[in-house]
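I'd like to ask some things about the structure below.
For this depiction, one protein chain was excluded, whereas all remaining protein chains were kept in their positions.
Labels A and B are assigned to the chains in the order they are written; within every chain, residues are numbered from 1.
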Amino acid sequence: MSLVEISGLNVGYVRHRHIQPAVTGLDLTVGQGEVVAIVGESGSGKTTTGNALIGLLPSNGRITAGSILVDGVQTARANERTLRRLRGSTIGLIPQDPMVGLNPTKRIGAQIAEAVKLRGIGGPAVPRQVLDHLAQAGVPEPELRARQYPHELSGGLRQRVLIAIALAGRPKLIIADEPTSALDVTVQKRILDHLGGLVREQGISLLIITHDLAVAADRADRVVVMRQGRKVDEGDPATILTAPREGYTRQLIAAAPRLAHHGQLQAHFDVRDEPAPDPILTLTGVGKTFAVDDPRRGRRGFNALEDVSVTVPRGRTHALVGESGCGKTTTLRIALGLESATTGSVVLDGTEISGLSWRGMRPLRRKAQLVHQDPFATLDPKFTVRQSVTEPLVSFRIGDRRSREARARDLLDQVALPAAYLDRLPAELSGGQRQRVAIARALALEPRLLLLDEPVSALDVLVQEQILRLLADLQQRLGLSYLFVSHDLSVVAEIAHTVSVMNAGRVVEQGPVAQVFSDPRSTYTRELIDAVPGRRAAA
Amino acid sequence: MTAALVVAAEETVGEKPARRARAGVFARRPGFLLASLYVAFVVAVAFRPALFTGQDPYATDPAAAMRAPSAAHLFGTDIYGRDLWSRVLHGSPLTIKATLIALVIALIAGLGLGIVSGFFGGLTDSLLMRVIDVLLAIPGLLLALSIVTALGYGTIPVAVAVGVGIVPGFARTTRAEVLRVKTLPYVEAARAGGASWTRVLLRHILPNSWGPVAVLAVLDAGVAIIAIASLSFLGFGAAPPAAEWGTLIADGRNYLVTAWWLSLLPGLFVALLVLSLNHIAKTFQEVTP
C-alpha cells in the first residue's frame, strides 16, 4: 500500500457563499520513499492539494468530495485531533518562503526543540537532538545557530532550519511547497541536492510542489502536471519529457529553455561573429556608495557598485544577470537617471547624463523608458488602461485628445491587446496583460531604449514565454534596444544578444550570450549555469 | 500579429465586474445600511430640526413636567415640562456644526502637514513629525481644555479645541499613506514618463492615499462628537437656554433617581450616532482591501 492515497479529491474555497473549486477529481499516490513532484502554474491547485493533505487549508477551504489516506488514516474531513497526531510525526512541511516561515521572536533552537519535544523526548536529550537535526540539514556551526534569531540568518540558512524542523518530527512524508523559489539559483540547487540526499538516505517520501517543470524533472521519480485543479499528465520524468501525452505539458517543456534543448542552455541569438553596432547606452566605470545607518557602528558607506562598465548596442538586447543584491537593479536605475552614480559616466545616445537634474534629464526621457518587475504595482489602480498608456503623452504635451486616442489604440495593438481593454482598470487584467500595458506605456514616447527590470519574473512560465516573444517581436519591428535585468539565465538565453554577469557589485564576465553560456570563463558564471534546472533532459 | 492577439486574450483571468461587485457588498450589509440611515437622519436634523418635531424646544409647560417617555413625548419632558425629544433634535445643529468645524480644521491642517511631510521627506519631514510628537504628548482632551481656557466657552472654541486635538492622527495617517504610495513602481513609471512632481502628487499619490484617510475622518467624526459632548457636559459648551447634547445630559444628571430618561435617552442618542459612524468606518475598512 502507498503511503499517500488520494482519490477523487475535490477541494474548493468559499467566496460569497459559493464554493469555487480549486481541485477537482484528483487521484494521486505517493509510495514509501518515493519522490513525487506536482507541477503547475498559479491557480492549478497544487498548493491546495498540499494543504489538504496536511489538513491546513485556509479557513474558507473545504474538502467537498473524495478521500485522502495518509499512512492508513483518513485526513479528508478528519477532526483537528486526528490531524494533529499526523502533523509533524507522519507528515512534515517545508513552507514556501523561508524569509517569513520562522517565528521572528523565538530562537532557532527553541523552534526546532518544539518539534523534538512533540515526539515525547524530554530533558537533556532535547538540545542534543536539536543540534543533530541542524547538522543533518546542513547548517554550519549548529551550536551558534541554535542560539540565534531568524533575522540573523540568510535565506538559505533559514530554509535549512525549516528542513531541520520538518526532519525533527521524524516524518514518513515531507511536503516541500516551492521550497526554494524565493532563493537564489545557486543556493536553490545546493539545498535541493541536500534535501534529495536526506530523504533517500532516511527513506522519507517527498512531495515537491513547484511551478518549474525543470526542477520537477530533475528531482522527482514521478511528475504530476496539474492545470486548473485537474491532473493533466503523469509519469516518470523521462517519459514526460520525451513523450508528453498532453499539449499543455508540451507547452511547458517548450517554455523551459533547458528542457527544450536537451539540457543545454542554448542562446537564441548568436552574435559572436557579428560586429557590434554603435552603442545607445554606455556606462563607464560606474560606482555607487550608499550610506548605511548601522546602530552599532554608526554611519558608514556601503559599495553597491564598483567599476561597472556596460554597453548596450543599438537594436540589440544586453542582459544584466546575477543573484539578488549583486547590483544589477541599481545599475539599471543609474542608467535611467533615477539614481545618481557616485563615480563614473553614463552616456545615453551621445549625451552624458550623470549629474543632470531631473529637469535636464527630462528631454532624454523620450529616448529611454522603464518597465518594472511587479505587474501588480506598475499600474496606478485608479487609472484606466487608456489613462496609463497616454500618461507620458500628456506629461510631454504631445498631441490632442483625438491623436492620443488613436495612439493609445495603436499602442495596445502593438502589445497585442484588443482596443476594448482601453476602459479597463488594472484590477480587471491578468498579470501578463498588465505587463503588456506597462510595455505599451513605455513605448508611448517612441523611445529608442527600454530598460526592463525583471519584466517576466513574476509571471507564470507560459505567460513569460508570450511576453518574451512580444519583446523580441517589438525589437525587430521598431528597432528597439533593451537593457534587460534578470536573475534567470534561461530567460536571458532566450532574449539577449550580449550579457554582463554581475556578482557583489562587480561585472565578473561580459560578452555574447552564445559565448558566455557555452564557454564561461569565470567560476561564478559556471556555478550559475550549473544551477539552472533541467539537466536531466540531457539523459 | 493575430495569433498573438488571440493568445493575449486567452489568458484573461481578470474579472470585469470589480466595480459593480463593490457596490453590491455594501448593499448586502444591513448594519451598514441602518448606520448610514441614522447618520443621514441626524445630519438632516442638524440642518432642519423643525422638520422632524412639531414641538418648541423652549416652550415650558409646568403641568407636564417630568413626564416619562410616551407617544406624545418620545423622550419624556424635563422639570419645566419642555419636550426632551425636540430639545435633543434642536441640540443637533450646535453639536453637528461643531463636529464639522472640528473635522474641517483637522482635515486641512492634518492633510496639509501629512502631505508636505510625506512628500518632501528629509528635514521637513523630521521637523514636522517632531511637532506632531509634541501635539501627541498632550492628551487630546487636555489640549482642548487649555484652548477652551484661553478662548473662553462656546461652540466655536470647543470645535477649534477638538479639531486641533485630532490633527496629529490625521497628519500621521496621511503621511504614512503618501510615503507608501510615493515609492510604488507606478509613481516611478510616471516620473520616468516625464510627469512633474505636481502631476504625480495630484494624479497618483493623492487619489491612491485618500482611502485610509477617509476612513479615519469618519472614525474621527465619532471621536469629535464624543469630545464635544464631553466638553459641553463638563460645562464648557454653549450658554443656556441653548442646549447641546452634552449640556442636556449634564442637566438631567441631577434627576437620575426620579427621571432617568433626562440623561440616559439623550446619551443613547449620541452613543448610537457614534456607533453608526464607527460601523460605517469599519465596513469601509473591511470592503476595501
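Everything below uses one rule, namely that contacts are C-beta pairs under 8 Å (C-beta built on N, C-alpha and C of every residue); 3 or more make two chains touch, one makes a residue touch a chain.
The rule is simple: contacts and distances are computed from a predicted model.
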{"item": "Chain not present in the shown complex, as UniProt names it (candidates \"Ring-1,2-phenylacetyl-CoA epoxidase subunit PaaD\", \"Sulfur carrier protein\", \"Thiazole synthase\" or \"Peptide ABC transporter permease\")", "value": "\"Peptide ABC transporter permease\""}
{"item": "Displayed chains contacting the withheld chain", "value": "A, B"}
{"item": "Given B:Thr77, B:Thr173 or B:Ser209, the one touching the chain that is not displayed", "value": "B:Thr173"}
{"item": "Candidates A:Arg128, A:His151, A:Arg272 or A:Arg526 - the one touching the absent chain", "value": "A:His151"}
{"item": "Option touching the unshown chain, where A:Glu114, A:Asp193, A:Glu246 or A:Asp374 are the choices", "value": "A:Glu114"}
{"item": "Option touching the unshown chain, where B:Val43, B:Met66, B:Ala109 or B:Leu268 are the choices", "value": "B:Leu268"}
{"item": "Options B:Val148, B:Val167 or B:Val187, residue touching the unrepresented chain", "value": "B:Val148"}
{"item": "Absent chain, residues of chain B that touch it", "value": "130, 133-143, 145-152, 169, 172-173, 176, 219, 222, 226, 229-230, 233-236, 246, 249-250, 253, 256-257, 260, 263-264, 267-268, 270-271, 274-275, 278-279, 282"}
{"item": "Contact set of chain A toward the excluded chain (per top definition)", "value": "54, 56, 80, 84-89, 91-93, 95-97, 100-106, 114-115, 118, 149, 151, 162, 165-166, 168-169, 295"}
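Convention: only the chains that are shown with their structure count from here on.
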{"item": "Where chain A and chain B are represented by their mean Cα positions, the distance between them in whole Å", "value": "45"}
{"item": "For the chain B and chain A complex, residues of the former touching the latter", "value": "1, 4-5, 7-9, 11-16, 18-19, 184-186, 188-196, 199, 203-204, 207-208"}
{"item": "Partner chain B, residues of chain A touching it in the complex", "value": "43, 336, 338, 358, 362, 365-366, 369-370, 372-374, 377-383, 391-392, 395-396, 413, 415-418, 424-425, 427-430, 432-433, 436, 438, 441-442, 444-445, 462-463, 466, 469-470, 473"}
